[in-house]
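What you see is the complex with one protein chain gone and the rest in place.
What follows is subunit A.
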Amino acid sequence: MTETFVTDSAQKTVRTTCPYCGVGCGVLARPEADGSVTIAGDPDHPANFGRLCSKGAALGETLSLRDRLLHPQIEGQEVRWDEALDFVAERFTAAIRQFGPDSVAIYGSGQLLTEDYYVANKLMKGFVGSANIDTNSRLCMASSVAGHKRAFGSDTVPGNYRDLELADLVVLVGSNLAWCHPVLHQRLMAAKAVRPDMRIVVVDPRRTVSADGADLHLPIRADGDIALFAGLLQHLATRDSGSDYAAAHTLGSQAAILAVRNWDLARVAEATGIAERDLSTFYSWFVGTENVVTVYSQGVNQSATGSDKVNAIINCHLYSGRIGRPGMGPFSVTGQPNAMGGREVGGLANMLAAHMDFTPDAIDRVGRFWGAKRMAQKPGLRAVELFDAMAAGRIKAVWIMGTNPVVSMPDADRVRDALKTCPFVVVSDMTARTDTAELAHVLLPAAPWGEKDGTVTNSERRISRQRPFLAPAGEARPDWWMITEVARRMGFAKAFPYNSPGEIFREHALLSGFENGGKRDFDISGLLAGGYETMDPTQWPVRETPTARLFAGGEFYTPDGKARLLPITPPPPITRVPGRLMLNTGRVRDHWHTMTRTGKTARLSAHFAEPFVEIHPEDARRLGIRKASLVRLARGGREAVVRALVTERQQPGNVFVPMHWTGQFASSGRVDALVAPQIDPVSGQPALKMSTVTVEPWRTALHGFFVATERPRLDMDYWAWAEAAGGVRGEFALKEEPAYWEGWIAERFGDGTDVQRLSVGDRHAGRRSFAGVRNGRLAFALFVSPDPVLVAREWVVGQLEAEKIDGIRILAGRPGADMPDRGPIVCACHGVGRNTIRAAVRGGAESLDAVGAATRAGTNCGACRSEIATLIRTETAMVD
């Protein structure tokens, strides 16, 4: 465990950490002689003990240099690093001189490493003299930070992952853990398999796959969470007068209870839309179970009342003393690999550094530590406010690091427009193919995962090393290096002497312990004794030893050492706007954020290969939306066009659209363009899950599907493409039929003379298929029809790699009865389709293990096991 490298054959296996969600799984990466990289879960990492999810398992497929940004660019021209860095320093310095420190900003990412974050934060808050450094973590868990601080006096996650396994009741609130934190969900399900008495409750407006694996699903109305937990607190309070723990270590319980005194079952049921019987079950389970963990995520955080939701949850745990001991506690799981690390260095506009705020003492302390004369004196602009200020012309220069606000921010078109008007935009990223990078004046090639070196902190406060196993490609450099170089050029060379991430981490650790004396939760000075290179995954605080859990003894980081219960009254229910539906957003299982990495792999692109809207059958019927048709969602002149996924998993009146699709992958799938820029006033976190939109059929003359070995020109009225084995696949639609198909196709799919053409046309019915064959192999195929075109897509995609093809079957878009179509991919790891799984179930494989033995589905990462379980249920039910 203390070895950094595991020697395995001739190649070196490197211990590193996954770059995706906040579970922070350990990964073993071994570069192979052929240039590929073998990826495995690290059996010794305490986050995953060897498990990986579909995304993690496919990491090796995301490392190609295709679409990588390899050289610095100014206005699209490649330049030397010196030139680029001089230019950035000069423009930032000029803006500060002319318009003041608050005219510049850095917008970072939860995917930056702690060292990158530390240097960026230091530059802005200590030397530029502005706190205008915020990050996409604002979109992710700012409400949890605010809630933690209000309750505990510090941004502290009290427990750890083991608590989910030790709990007798696990409540998932606004968390589709099965898809968004799959390895943690696997740990939970494995624990439940061993102890079937353990109960899982899922609180989610949608019946997610996480809900499929739960004992109780509470289909809550959007933003009904406060009412639910107000009811729980009221329920707790009427059954006992509070724990000894609450009496000894908390303040505010009386006021908190007073605030919820009228929230009986009936009222909660009305406010949440949950049946009284189910509420009663949940409350009695909670009351009757000592070991309760409440896991919450974006469904809680991404709300205009997110901070209050967090405190409503924490209130219940504090009041009942269910905190700090094994198997209990409120548990915020973060969406990003290093959201926590960013919080630790102060990489949010309202924090200073090392969990210190903008108090005079802290400003003085950090200023002395850094040797900084121009300390920022007040919090800076938070994400939404930052882009508002930019739109108003107050931000003259911005540096965006490893994130894509044109896609991920609410009112994303406005963010795009703001960036267009900003006089100087620097983007450091691994690719120039992002909707944000397209607007940059300067592009800086950042070293991505696999090439960069540093630390990340996962959701259980565990700091792990991300280690490089590949040489930087082209001229790519780590972000900390770029920031350091710019800082030096801005005249701060003395304060930015760094030559390695280890030096930065050491300074960060020193600051955490600087004049701490146990007053601040974040203290990792204990790590200074050990080696950085060989550092094992470690939970902070680390004074002498790592700390697995906090607050069992009731010592909080408030001035009086007591935690606070907050008097939180549920807000009035959201008023429904007639003719509008509530728009929820979120993740899918196999994609990550804006798909710059997961979009490069065919395996991960197969699960959902186009943007979609989940809509309840009743709404679909009422609005005239047919299954698999195209739908237009709109709000205030902004629109998105996505595919209809009609499902009872969705509540009537609500729709769900995934957050991942960008202008790179779809014509109009950027759902955040529709999201109102409403924020939680406490945390500044945008309410990304509750905008109201109009929903209507998007009428089109023709629907189409294509596969091709090369990405075609995409200029159709609707299009969405995805990576496929051997090429790409895509959906499209045309408002008007081309007058001359052959020419239309040649312009988009190529007109090589070495391509033999195949076609079938039923002009009267408007259906056509076309294909091109080069050297006996499929070069492209496309299918058009007035209705969403009926094609065995997975089979057609598979033909891109077929040695021999049958033109008739290609044009038919299906394999025929003698060659079964595996169907839509369920198991991304082994590429097992739904039809294959169903056939196995019909053949008698009626358990997860049996299906796994028969098809291999679900035997690797397990992220699809909930879906397989559902298939087994529906298939066996049909047989009965």
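The criterion applied here is as follows: contacts are C-beta pairs under 8 Å (C-beta built on N, C-alpha and C of every residue); 3 or more make two chains touch, one makes a residue touch a chain; residues count from 1.
One rule holds for everything that comes next: contacts and distances are computed from a predicted model.
Asker: According to its UniProt entry, is the unseen chain "Cytochrome BD oxidase subunit I", "Nitrite reductase (NADH) large subunit", "GntR family transcriptional regulator" or "Heptaprenyl diphosphate synthase component 1"?
Answerer: "Nitrite reductase (NADH) large subunit"
Asker: Which candidate, A:Leu645, A:Val784 or A:Ala845, sits in contact with the chain we can't see?
Answerer: Checking each option in A:Leu645, A:Val784 or A:Ala845, the one touching the absent chain turns out to be A:Leu645.
Asker: For the full complex, which residue in A:Val88, A:Val773 or A:Ala840 touches the chain that was left out?
Answerer: A:Val773
Asker: From the list A:Arg199, A:Arg793, A:His830 or A:Arg865, which touches the chain that is not on show?
Answerer: A:Arg793
Asker: Touch as defined at the start, partner being the missing chain; which of A:Val104, A:Ala362 or A:Ala609 qualifies?
Answerer: Within the whole complex, the residue contacting the unshown chain is A:Ala609.
Asker: List the subunit A residues touching the unshown chain?
Answerer: Its contact residues with the unshown chain are 607-610, 612, 627-628, 643, 645, 647, 705, 720, 722, 729-731, 756-765, 767, 773, 776, 787-794, 807-809, 811-812, 814-818, 821, 823-826, 834, 867.
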